[in-house]
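A single structure is presented below for examination.
The complex is shown incomplete by one protein chain, all other protein chains being positioned as in the whole.
Naming follows writing order (A and B), and every chain is counted from residue 1.
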Amino acid sequence: MGRVKPGPSSDKGYNMTLVTFFQQLLNGVSLGSLYSLLAIGYTLVYGILGLINFAHSDVFMLGTYFTFFVIGIFVLPWWLSVVIAMGLCALVGMTIERVAYRPLRSAPRISALITAVGVSFFIQNLGLVTVGARPKGFPRPELMENVYSLFGIRIQGVVVWVPIISGVILLFLLYIIYRTKTGMAMRAVAKDMEATRLMGVNVDRIILYTFALGSAIAAAGGAMWAARYPQINPLMGIFPGWKAFTAAVVGGIGNVVGAMIGGMIIGIAEIMIPAAFPGLTGYRDAFVFAILIGFLLIKPSGILGEAQKEKV
Amino acid sequence: MERKNTTRRDMILTGMLLVLLMIGVALANRYLSSYLVRVLNTACIYVVAAVGYNLINGITGQFSLGPNGFMAIGGYTVAILMLPLAEKEAVYFIYPLMWPFNSFSFPPSMFVVALFAGGVMAALAALVIGIPTLRLRGDYLAIATFGFGEIIFIIANNWISLTNGALGIKGIPQYTNLWWTAGLAFATVYFVKSLVNSSYGRAMKAIRENEVAAAAMGVDLLRNKLLAFVLSGFLAGVAGGLFVTLISTVSPTLFTFAMTFNLLIIIVLGGLGSITGATITAVIFAFLQEILREVEAPMTIGPWHLPGIPGMRMVVFSALLVALMIFYRRGLFGRWEISWQQVISWLKRERIQHE
Partner (left out) sequence: MNNASNTLLSLQGLTMVFGGLVAVNDFNLDLHDGDLVGLIGPNGAGKTTVFNMISGQYIPTKGKVIFDGQEVQRLMPNVITGLGIARTFQNIRLFGNLSVLDNIMVSFHGKLKASFIAAMIGTPGYLSTERDLREEAYSLLEAVELSDVAYEDAQSLPYGKQRRLEIARALATHPKLLLLDEPAAGMNPYETLHLMRFIQRIRKDFNVTILLIEHDMKVVMGICERVLVMDFGIQIADGTPDKIRNDPKVIEAYLGVDE
């Protein structure tokens, strides 16, 4: 990072910039952990169905609205509202799979992709029609409002708690995928759906679980996203979703740990590059695009993905 | 040789169709309301963009979500080239327009050159996105083109000395008329149709059907996918140029993802891969959109007063898209293409029945 050097104008410049650097870095980690949560859902579904689930970003959006309404209507604590929103989003995810994707599983690839785009657009526009385009203010939970001081660096609650909560969720996810029977079945289906079916596994059910899991995690991500950026609207999922898919590609599509790493890279880059080159702040999202194209050119299999050869 | 004669016959019939179209345009200009002419213009622009979009998605089977980005590039290119110098000074009042565009402006006679330039710029962008993504298997094109639309939006908003930022460019002379749009729609259908019926078109369809087999039969996958994608980008660019000179303004929000979505509906409803379908559905869609615009407005039926639900159109369209994919994937026309041979035998049969 070019700007970490001491500034000539101030004798305290070194400390100031170093402090800013760490603040920005933590901020990047916080954003990155949200991209990781969202990227998981993309990578799980892509790993199993080879489908870019465009509607995933809208499930993320629904997560924020569900949380918003549960807090508002039932006056429940934030964390409980998030848990309820996760459950609701899991249902939405399963419904999408069952209604829109399953009938197209053996159809040409492009049909499933078009359907995914259609579902995504449907949810967005239904949102616009029902709750309106005007952003709603999301009540920030107290936890996130706190300001902490670490070695003299002042840090906001969101920056501290988002990565911690995300970390716990990700660990829980890894446990499910690598230590439970369902998780084993998910990995088996991703590797070879037909063989897994022949072994007596109910593949349809496993796919439903996968959607439920990815959607619930996206909902948690959405609720925390709203704590960071407390203006929510029905189109808010589009760009986080696209960046999270990019994160999944960067990490190696289909690879869960890769999605986490990719999310971190995208989050940190998105915060640190404009911080280092303030003149380019308006082009923030363009960096993510550049990273995507760069990876596709140099290492399309991503960081952890292995170059798979289609069986001929 | 008999086959050679059919070729000549088809050319003559195509020429006659062109003449018929010209008569139609002349009549429309004379007798139709300016509102209807405007809808017809939009319909023709949709034909150009949709037939081009169908080439990459329907014929070659590569899922692009890029048309809105390419249309924006074409639109801005034409706007910047055609805007008169005096207007340029007035429009770019925050930041002056960058050199060299502040020093010249195309005369009306060079409108066609500007349209071509708009197409070429969009085609170059397609080339830059296509090379990294189309050599890979999988759907990287979809995700890259989806992001690309956003990048164009960002550039349009931030590169103020070129695009005038969020304010956009107003006062673009209205060069587009039905002659241009109908003529270019005709040309697009003609060129794309003869391409699709050629060896290149067969190679593209082979890629759609089975990439591994296409490569094993000697088809250069990247080259042929790129040809389809770049031509489709070019046509989107031209369509964008036509569009901004029809409505005489361009701004970052003009070509959003909704534009791509409309085109997707058109080619899916028409039958992915059918040029005939894309053409007919594009025209139907332009009119349908106008009708649904009415539906969205508040209305009073007898004693009931219904509030307008703006945006309901898009809900209906997206539900329609999903339903089509699940229940009626072949669309209205499947992969069917109309040909002169069919028209003739159809006419003959009619006559026999009449006699």
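Operating definition for what follows: a contact is a pair of C-beta atoms (placed from the backbone, for glycine too) under 8 Å apart; a residue touches a chain by one contact, two chains touch by 3 or more.
Only a predicted model underlies this, so the values are computations on that prediction, with no experimental measurement involved.
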Contact with the hidden chain (one of B:V189, B:L221, B:A258 or B:V316): B:L221
Contact residue for the chain not shown (choose from B:F101, B:Y200 or B:W340): B:Y200
Footprint left on chain A by the chain that the document does not show: 306, 309, 312
Chain B residues touching the omitted chain (full complex): 3-4, 7, 191-192, 194-195, 198-203, 205-206, 209-210, 212-221, 227, 231, 335
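Assume only the chains that are shown with their structure count from here on.
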Centroid distance [mean C-alpha coordinates] between chain B and chain A, Å: 33
Chain B contact footprint on chain A (complex, rising order): 50, 52, 100, 103-104, 107-115, 117-119, 121-122, 125-126, 128-129, 238-239, 242, 245-246, 249, 253, 282-283, 285-286, 288-289, 292-293, 296-297, 300, 310, 312
Chain A partner contacts - residues on chain B that touch it in the complex: 57, 61, 63, 65, 129, 132-133, 136-140, 142-144, 146-148, 150-151, 154-155, 157-158, 212, 257, 261, 264, 268, 272, 309-312, 314-315, 317-319, 321-322, 325-326, 329
